[in-house]
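The complex appears here without one of its protein chains, the remainder shown in place.
As written, the chain order gives the labels A, B and C, with residue 1 at the start of each chain.
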Amino acid sequence: MIWKTAITKVGPNHIVTRGYRQEDLIGNVPFAHVVFLLLRGKLPSKEEGRMIDAILTSSIDHGVTPPTCLAARTVASAGVPLPTAVAAGLLAVGDVHGGAIENCAKLLQENVRRVNEGGKSLEETASLIIKKVARIPGLGHRIHTEDPRTKRLFGLAEELKISGAHITLIKAIQNKLADAPVRAKKKALPINVDGAIAAIISDMGFDWQLGKAFFLLGRTAGLVAHVYEEMTREKPMRRLCEIETEYDGPWERNLSI
Amino acid sequence: MIWKTAITKVGPNHIVTRGYRQEDLIGNVPFAHVVFLLLRGKLPSKEEGRMIDAILTSSIDHGVTPPTCLAARTVASAGVPLPTAVAAGLLAVGDVHGGAIENCAKLLQENVRRVNEGGKSLEETASLIIKKVARIPGLGHRIHTEDPRTKRLFGLAEELKISGAHITLIKAIQNKLADAPVRAKKKALPINVDGAIAAIISDMGFDWQLGKAFFLLGRTAGLVAHVYEEMTREKPMRRLCEIETEYDGPWERNLSI
Amino acid sequence: MIWKTAITKVGPNHIVTRGYRQEDLIGNVPFAHVVFLLLRGKLPSKEEGRMIDAILTSSIDHGVTPPTCLAARTVASAGVPLPTAVAAGLLAVGDVHGGAIENCAKLLQENVRRVNEGGKSLEETASLIIKKVARIPGLGHRIHTEDPRTKRLFGLAEELKISGAHITLIKAIQNKLADAPVRAKKKALPINVDGAIAAIISDMGFDWQLGKAFFLLGRTAGLVAHVYEEMTREKPMRRLCEIETEYDGPWERNLSI
Partner (left out) sequence: MIWKTAITKVGPNHIVTRGYRQEDLIGNVPFAHVVFLLLRGKLPSKEEGRMIDAILTSSIDHGVTPPTCLAARTVASAGVPLPTAVAAGLLAVGDVHGGAIENCAKLLQENVRRVNEGGKSLEETASLIIKKVARIPGLGHRIHTEDPRTKRLFGLAEELKISGAHITLIKAIQNKLADAPVRAKKKALPINVDGAIAAIISDMGFDWQLGKAFFLLGRTAGLVAHVYEEMTREKPMRRLCEIETEYDGPWERNLSI
């Protein structure tokens, strides 16, 4: 039985990744381009590389409250090695934290494929999605009414000529949603950073199954910083959560042994 | 009680990391420079940024056999979300896998500090370390007699004028070890990629406690590629391990109930 | 904002879990009964407690090849604390490793509910499932044609008078499958330990969403033993995987810088 892999070949004094010697990549190809190489098997264009770089930076950190950060710092506070705490944080990249990238990219890719196969127009498709999908992933944010990362990422995608049908579609969804009478009483739902990344990686040809990967790669850097801050600045096992808790289980009772 | 953090401040439509608005960083500051910013609180010089970028790339992957990769692909093969599998891989960044960076950086920093405080010379210190430390971290490799990543990283450190006392010290250790009569029967122990990273980050002023962090950050990219390959190319729960196993516990026995 | 929990109330010198003082539970209520208490909020009958105990033991270990064990030992071999390695193993409790309990319990519970609501008989339902479900979770095993754990668990469920509609249904599925002409050329698919646990916990009234939990609880004990064996008996970072690997990515190429 042979285990085939197309990623890296290792021999004595010789390490080849996706066909390139690692010593050639190191310091010559920017890390974000190397990420593209790892995921796609070929080097990106200059524009693609810069776009990936921007996506990674857009995912680095959002303060101490997201589950990734709270989990990482909580685990760090228990006295474990740095990688254990960072990994604990990454376990919180889930369906409702980063997962919108995956779900939104899937939605966009499936619908753009249908458009391309001669179905309805992008505009009609946007209207249809609003009708059919109860909660569209990649729209809305707890804190931001206009996510500054979204605007920047879309501006860059335009500038780098990466914008395509997927970005058009999500923008159409956002616009129609803002106009939709059924939503009249609700505040407009802006495209959040997850939706922006979803649309851009879809226009770049990435499989939606890699949706969480970009968030995860950028966030790892932020988590390292947080875990290090926890290790060097805080006391071990401090109380990270001071919410009042209330026990509402069965009242105290005697055990009949 | 207030939880202070110096990393990121979040307000409506406003995200500031280490003093910079994220929309300013995105696409303008390369990701490797952002990593430096996150860990040090200030932007790197152009040279420092390029050095960090090179270090990240030097850590991306070493094929399917290292514990990080085997753990990640094993967990992926059980049918879990991509981040769960990647995190499982990162848990294997341990004392004997990536840990040499931390231990070597600690050794170099402690000894260079002693030299700077008016102790023995770097050369004398190197000799002393060889005598005292049974197994010097950052030297030797299972496969490579001359690690191609080490050569490239040191060349770059030289070119970028980052080389300093820590690189000098580890090279002195390597050289003295090669000449040492006590080691005469052993093959020379080359500086491996862990040792190279340890010396370089020490010359850049990083705390040795961050040693594993650089390896972890680069390796995350490789693990994403491996987990994705496992998910898309292999059958679930395939046998990843074909070593013959032998049970040598107690012989089968009856339970006296 | 108040965070309500019905599990444990803690005050000075006073810890109450599901209404019982912990000092009353300790040494008086067997651990498997405490597991039931934690998950259901009430103490089990003697029979229910013994059944949970049996389920936990049936999940402890299946040698070194399952993803849980291979992941845990791989991570342990990298030099990390015991809990980090055990947790890495538990991350491999996934859709295709332990997940059959969850999926099978869901299938059984949905169909038994339909039967109870006045639908078809259990026998008819079994036939329908075989027709409709391509691959029925909880049946078949890579190694065992008659899983010794299944027989024992079902025998015990019978003895403890826990057997009900869910066990009847899965046995009907197994029998009809064995007789089905369409499967004539295939070997009979036996109920595996996952299917047995799924049917039993369903007859005990557990939510199928807890399916993986029982496997996880039992397996944790086995993983601790394996990680400890790895730590005390093996060399760090030994090769755990000897499958031959073959790189089939792009052929080595020069980087045009």
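Following the convention adopted for this analysis, contacts are C-beta pairs under 8 Å (C-beta built on N, C-alpha and C of every residue); 3 or more make two chains touch, one makes a residue touch a chain.
Owing to the predicted nature of the structure, the values given are computational and were not obtained by experimental measurement.
Among C:56, C:78, C:139 or C:191, the one in contact with the hidden chain is C:56. Which of A:15, A:34, A:54 or A:80 touches the hidden chain is settled by the complete complex: it is A:80.
The set of chain C residues touching the chain not shown comprises 1, 3-15, 17, 21-23, 25-27, 29-32, 34-35, 38-39, 50-51, 53-54, 56-58, 60-65, 81-84, 86-88, 90-91, 93-94, 98, 143-149, 151-153, 156, 207, 209-210, 212-213, 216-218, 220-222, 224-226, 228-229, 231-233, 239-240, 242. By the touch criterion stated above, the residues of chain A touching the omitted chain are 63-65, 67-68, 70-71, 74-75, 77-80, 84-85, 87-88, 91-99, 236-237, 239-243, 245, 247.
As for the chain not pictured, it touches chain B at residues 1-9, 16, 18-21, 24-25, 28-29, 41-42, 80-81, 83-84, 91, 243-255, 257.
Everything that follows uses one rule, which is that only the chains that are shown with their structure count from here on.
Here A is the chain whose Cα centre lies closest to the centre of all protein Cα atoms. Annotation: 36 Å between the Cα-based centres of chain B and chain C.
In whole angstrom, the spacing between the mean C-alpha positions of chain A and chain C is 31.
Annotation for chain B: residues touching 2 or more other chains are 63-65, 84, 87-88, 91, 93-94, 98, 239-240, 242.
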